[in-house]
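In what follows, a structure is listed as structure tokens, so that the remarks can point back to it.
Note that one protein chain is taken out, while the other chains of the complex remain in position.
On to chain A.
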Amino acid sequence: MTQTTYREALRQALIDGMQADSDIILLGEEVGLYGGAYGVTKGLIDMFGAHRVMDAPISEPAIIGAAIGAAMTGLRPVAELMYVDFIGMAMDQLANQAAKSRYMFGGQIGVPMVLRTQGGTGRSAAAQHSQSLEAWMLHVPGLRLVMPASVSDAYHLLRQALEQPDPVVFIEHKGLYTLKGDITAEPEAPWGAPLVRRAGDDLTIVTWSRMVHEALAAAAALADVGITAEVIDLRCLNPLDDAMIFASVARTGRAMIVTEAVVTGSVASDIAARIGERCFDWLEEPVLRIGGEDIPIPVSPALERGSIPSAGLIADAARWLVRREAPQWA
């Protein structure tokens, strides 16, 4: 057990992965000499050489396209996309090539690559650099999708992603790079399994990425008023072993999905629908979605904070869901 940061855990996972598997290469804008936009690949070019840590021109289609080609021909590339907001530039490469090749070539060719990127708010990066676009990825069959919330998951999920036979989109959160924590010796849960971060009986809060921490803060505040909330961190959105979510909701009878993404057309909507379909007879209340406003993310720090859920908002919503205590925002 080592106290470290989310950023350092990611870097360590790349180092350990590259030492264990010589087929792993890194490519992306400024991943080499500069060390990555958020410093995750700092120093790796010195450790592994420019043939394994490649600075790419400013062209997302070129980076992701090259990674897909390398994966098809035997390497295990880790492509870095500086902001998930730029994924539109490479969406054809990702959705039509990476995700479909195994199927289109009858299983003869796979694309074992990892697309590392980061999203979310928290650094006043404004409307084009702060989005949470996991719903775009989840909608594409053939892609795996991982969004670690903890330091340990940053390490272990990236190590596990580097062993998958399919393209994995690995979305880090720009607000978590300085998060401190321990890396457990073993992964906290298997690949694809959600994790109960806090146990409770009164409602189930399903969330992922940075919102896990807001939900945990809300759960702690709720405990003070006698409401015990179960907080489930999805960790992997695809694959997702959702049986555990259903078991929790069947027990508590109340469910809330918390996401930083805009609610409309969100992953939260999909999880809520699954719970509605599978747990209908166990529900006391309609499943609630708490998410970002349907607006471009503002650059003003105050407005940016106000555009996404906070621990206070989650706690208010929980009190309404469990006790019909009217929140101030209603």
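The definition used in the following text is that a contact is a pair of C-beta atoms (placed from the backbone, for glycine too) under 8 Å apart; a residue touches a chain by one contact, two chains touch by 3 or more; residues count from 1.
Methods note: contacts and distances are computed from a predicted model.
Between the listed names "NitT/TauT family transport system ATP-binding protein", "Alpha/beta fold hydrolase", "Antisigma-factor antagonist, STAS" or "Tripartite tricarboxylate transporter TctB family protein", the UniProt record for the complex's undisplayed chain reads "Alpha/beta fold hydrolase". Contact with the chain that does not appear here is found for just one residue of A:Asp16, A:Asp242, A:Asp270 or A:Glu285, A:Glu285.
For the options A:Gly110, A:Gly192, A:Gly253 or A:Gly312, the residue in contact with the chain missing from this view is A:Gly253. Within the complete assembly, residues 253, 280-285, 324 of chain A touch the chain that is not shown.
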